[in-house]
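The complex appears here without one of its protein chains, the remainder shown in place.
We just call them A and B in the order they show up, numbering each chain from 1.
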Amino acid sequence: MLTGLFRKYAGLLALAGGVALLAPAAQGAAAAAYPTKPVQIVVAFAPGGSSDQVSRLVATYLTKKWGQPVSVVNKPGGGGVVGTAAVAQASPDGYMVNNAMVNTLAFAPAAQSKNPYNWDSFTYLARVGVTPSVLTVNAGSPHKTAKELIEAVKKDPAKFKTGVSGLAGTGAFGIAQILHSSGIDPAKVDMVSFNGGVLVVTNLAGAHVDFVAQQLPEVLEMVRAGKLRALMHTNPTRLKELPDVPTSREAGFPAFSVMASSGYVGPQNLAPSVVTAWETAIADALKDKEFAASLEKMGLIASYQNAKEFKAWTEEQYNSAKQLADSLGIKK
Amino acid sequence: MDIIQHLATGFSIALTPVNILYCFIGAFIGTLVGVLPGIGATVSIAILIPLTVGLGPTTAIIMLAGIYYGAMYGGSTTAILINIPGEAASVATSLDGYQMARQGRAGPALGMSAISSFAAGILSLILLMTLAVPLASYALRFGPPEYFSLMLLGLTIVVSLVGKSMAKGILAGIFGMLLATIGMEPLTGQGRFTFDNVDLMAGIDFVAVVVGLFAIPEVLENMEGPSMEVYRAKIQNLLPTRQDLRQCSGAMVRSAVVGFFIGVLPGSSGAVAAFMAYNVEKNLSKTPERFGAGAIEGVAASEGANNAAVTGAMVPLLSLGIPVSAPMAVLIGAFMIHGLRPGPMLFDKNPDFVWALIASMYVGNVILLVLNLPLVGLWTQLLRVPYPYLAPGILVLCLLGAYGIRSSFFDVGIAVAMGLVGYAMRKLDYPTAPVVLALILSPMLEDALRQSLTLSKGSLTIFVTRPISLTLLILAVVSVVYALLSRRRGRRVSGEGV
Partner (left out) sequence: MKRADILSSVILMGLFGFMAWQASQLDMVYRNSPGAGFFPLWLSLAALLVSAGIFVGALRQAAAADRPVRWPEGIGLRRIAGTLGGFLLYAWLITLLGFIVSTALYMLFVARLLGARRWLPSAAVSVLTALGLFLLFKVWLKMGLPTGGLPIP
């Protein structure tokens, strides 16, 4: 009997010993530098949009730098809200982050009362850069300047149709800024919402809508090829890629100022080491010549912000978006 | 002729040992990725990124293209063998492919799938070479009303998929459409049927439904009787016979054309192409009642179309810089990293690269055929595994596929729920294919409807005043009428009442 009991306890002891031996190994693994397993960047939009393009570039760079596969996962829907909400609710281990655009972080909560997250429901990591919005028309359009277009819209707003990617996106806000400041009620112009920037631009190229205000990376190629015409953009200075296109200030529409930011956020309560890892990685990426050149070619203006700065900037955007939304009665 | 010259240059680049090697690697990984249910773009992309670092642009892109094709080839394997389509594009393949496997004809089904994919791939590449530029503007003419009509045309296929009871089939289709509405509504972000549940807000995932409706009920039904002879023991031939090939020659050509033209449209998918081609074959066949019970033309049509759609997707990519899906976006990313800019100017500025890519797609098709045909023998051996082991294996794969969607057991729960629903549907004679078809097409249908009505300020005439949309609507009506007539014909032949 005693030998039987002893055998049982010996078994238990062995098991406990085994676990005890493995435990420090497990702890050691946790202490090893982040990341120790693949990282997912959630892009809340359909593939091909500017958010997606930037993230794929970043993912490739980070994979090289960290030695762990960093991949982009598209979770489109709800104008970016679905994917962003998914990250807000992910476990705070740092392996699922969101390539957040200002429209999902700031505009959506400002404009939609039932939004499943708020601008501060995240841990901010770092900002890569900003993209200006560009007012674009089809190359076959009779309007050659922004002033011409807006005057025509003012005369008969019901005749015009615009395309946006989500009703609370940078496109929608940009158009609201232009129309509102010109005394046109944005509600009078039909706003068609598409599932992603790519489809907005395609529909403009096919002349199914009349004008859009999408981000530079999404329209750049088509403008260069002559299928679309850029009328003005929101960058404070002229753009290297489109030197002949006036800024919104030059064109007489200083209110058109929305810029999309491309940055990374994670769920709340991420470990400070994770935040630092991202800050360092993004800062290094922007210093890398190849990376910076690719970004430029894409139309993204490198503009680094660390976690604190990024958070403060987003808060600013949220507040101004809330003001605009309230005055336009956009809030749903 | 210019094209021949370009193509020759392209081949000279594509046929270098390095490029062939990476094409092979890509095709192999793609096939593997495609075989496993639910493991689709996400995982393949996770593998891609570290591998493309450090490769030259041409090689990197050749490999990525190989992976995409490979996934299309691979998806049909599990669809045929165990009724789990590897991805949406293989659902139509499983309708007849699995029945063929049960009849001991898994070999010919797998073989025809590879051969048809190859033939359609080559044919569609020829279409790509000759029509890429004019097609780009064709793709642009598809606005929301055209997409609506296209999706409606796709939904009329449901009529062909119903079994004995038209009402039950239609109900299944509507049920699928309702499933698609669950989640966050795309325009205003309101939740539909979500009951404030966070997981439901993201919607019901397609993989969970397919796994639940196709695989699980099949496994359950097979264990009802005391003896479990699921697959006829005597496996007849390993490859399609000459007669099979002759029977399918028309299907291969037609599916290549249908698949290619549908693949060109941004936002469409291989699944839409596959179902449309399947429907065309069924409507044109003299014996449509064989479809759904093991008609090899069904497999040929579905597989040919989904492969041709991949080629079609290259058109907007190369000529407009527009990706139609996630793997295509990866390609664009790869382009950019290597300093190439896909877009209207790519053909002019970097013709060598473009033609090398096209040439490598030919090579890719050949490699895949060579890879897959010998494997047919290997795969059919899998069916010899005794069902007591095969059944749990299938269920474990179902769990992995459902869990892998977003690393959540919620999707596993959905799969199980769908499994019970699917089982009940089978017992009560409700067809399950319409649910899946509707689930794929309905979201685009609804989006297109709302966008179109916004464009037309609420007027329905927009669908008939635009020529392409009108044509598609007429085709939809024709498709329904044809399907109804062939049902009547089939009924008369078999002596049942209408």
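Just so it is clear, a residue touches a chain if its C-beta (ideal position, glycine included) is under 8 Å from a C-beta of that chain, and two chains touch if they have at least 3 such contacts.
Owing to the predicted nature of the structure, the values given are computational and were not obtained by experimental measurement.
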Option from B:178, B:198, B:253 or B:345 whose C-beta touches the chain left out: B:178
Chain not shown: contacting residue from B:20, B:198 or B:220: B:220
From B:59, B:116, B:454 or B:486, residue that would touch the chain that is not displayed: B:454
Absent-chain contact - pick from B:3, B:133, B:228 or B:293: B:228
Contact partner of the left-out chain, one of B:253, B:399 or B:470: B:399
Residues of chain B (touch criterion as defined above) contacting the omitted chain: 33, 36, 39, 43, 46-47, 165, 167-168, 170-171, 174-175, 177-178, 181, 185, 187-188, 190, 192-193, 219-220, 223-226, 228, 386-389, 391-393, 395-397, 399-400, 403-404, 407, 409, 412, 416, 419-420, 424, 427-429, 446, 449-451, 453-454, 457-458
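One rule holds in what follows: only the chains that are shown with their structure count from here on.
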Chain A residues touching chain B - in the complex, by the definition given at the top: 38, 47-48, 52-53, 56-57, 59-60, 63-64, 69-75, 77-79, 81-82, 85-86, 89, 108, 112, 114-116, 158, 161, 167, 190-195, 198-199, 201-203, 205-206, 208-209, 221-222, 224-227, 294, 297-298, 332
Footprint of chain A on chain B - complex, ascending: 42, 45-47, 49-50, 52-53, 139-144, 183-191, 198, 201-203, 266-267, 316, 320-323, 325-326, 328-330, 332-333, 336-337, 339, 341-345, 406, 447, 451, 454-455, 457
